[in-house]
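All remarks here apply to the structure that follows.
Yeah, one chain of the complex is gone here, protein chain that is, but the others are all in their spots.
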Amino acid sequence: MVDAAGKTFKPEMERCIDDCTRMHQIALTASGHALRHGGEENTNHIIRVLSDCVEMCQTAANFMLRGSPNHGRVCGVTAEICREVARECGKFEDEPMQKVVEAATACAESCEAMA
Amino acid sequence: MVDAAGKTFKPEMERCIDDCTRMHQIALTASGHALRHGGEENTNHIIRVLSDCVEMCQTAANFMLRGSPNHGRVCGVTAEICREVARECGKFEDEPMQKVVEAATACAESCEAMA
Amino acid sequence: MVDAAGKTFKPEMERCIDDCTRMHQIALTASGHALRHGGEENTNHIIRVLSDCVEMCQTAANFMLRGSPNHGRVCGVTAEICREVARECGKFEDEPMQKVVEAATACAESCEAMA
Partner (left out) sequence: MVDAAGKTFKPEMERCIDDCTRMHQIALTASGHALRHGGEENTNHIIRVLSDCVEMCQTAANFMLRGSPNHGRVCGVTAEICREVARECGKFEDEPMQKVVEAATACAESCEAMA
């Protein structure tokens, strides 16, 4: 990705922006899936976990895109929240949730590298 | 793009989500560029125009990712704001701003198709 | 409310910023309530309607706080979404949902005045 000023991001930051953007998109679509298919007692919990992830991934990507020196702290919190998503969604065995787990694990790893 | 529930988005919506996501990223990086290189009297105006675009593109993408039936109205406003970005950034002749114009025009077109 | 530059907002805009901020807060807390207490078939629908409202009210307030000339279009869409919230949440008879209806109606009215 080349930014509007013709500058390139460092590869590890570019990867992290991409992973956060993808996780944000997947967590938003997965919330709808959980609402429709989750067992009653689990739905509220998973939606809450995914909502945190939707918002933090968006925030982390925005900090990096703005070139903020504070992105490391934000990525640190985002990594922890992605790990929680991977752990909680990993309790479901259906294939859509397995895709969430993969994306969350990848995003946690690249956020940890930026923290 | 396949969502977390294994469903695919319709091609025109997938394109619009991609264009909004890209425009959001470019407008954020372009704000930094405008701050550093814009003439004093123009900077405030361009930053304001880009800030509107950053927020509306993010909102439009989120409405589509959630599968909201209200996405058309949101895309309609987003298209108008992207047209304004193309018009105002088109007054600058440097290459970074020309990339903003291209992205804004593409985003306006795909948002108009969804409105 | 006096802004950071010592300027005051016009009274109808100040009211609209306040109503959008309050509706944003109420819709976020009401989502949690709907998740826990809604009948199964209705929950997905109400959460979706409230999610749109959470995001548009935040966006509308931000446009006004930035002093954007585009706030009218954004307030127009926000008003329509608040009317939908009032209509859909009005189908429930419990007292928490009646508070959502009141806040949504007030927000729709002040957004319509700005549109």
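Lettered A, B and C in written order, each chain numbered from 1.
Keep this in mind: a contact is a pair of C-beta atoms (placed from the backbone, for glycine too) under 8 Å apart; a residue touches a chain by one contact, two chains touch by 3 or more.
This one's a predicted model, so the numbers in the text were calculated from it and none came from an experiment.
*Asks:* I'm checking contacts with the chain that's been left out. Which of A:M56, A:A86 or A:A108 qualifies?
*Replies:* A:M56
*Asks:* Consider the whole complex, including the chain that is not shown, and state which of C:A30, C:M56, C:A79 or C:C111 touches that chain.
*Replies:* C:A30
*Asks:* Which parts of chain B are in contact with the chain that was left out?
*Replies:* Here the touching residues of chain B are 32, 35-36, 40, 43-44, 47-48.
*Asks:* For the chain that got dropped from the picture, name the residues of chain A it touches.
*Replies:* These residues of chain A touch the chain that is not shown: 48, 51-52, 55-56, 59, 62-63, 66-68, 70, 73-74, 76-77, 80-81, 84.
*Asks:* Contacts of chain C with the missing chain: which residues?
*Replies:* Missing-chain contacts on chain C: residues 1, 3-7, 17, 21, 25-33, 36-37, 58, 61-62, 65-67, 95-97, 99-100.
Note that only the chains that are shown with their structure count from here on.
*Asks:* Centroid from C-alpha atoms only, then distance chain B to chain C, rounded to Å. What do you get?
*Replies:* Chain centres of chain B and chain C, defined by C-alpha means, are spaced 24 Å apart.
*Asks:* Quick one: chain A and chain C, Cα centre-to-centre, how many Å?
*Replies:* 27
*Asks:* Send over the residues of chain A in touch with two or more other chains.
*Replies:* 32, 36
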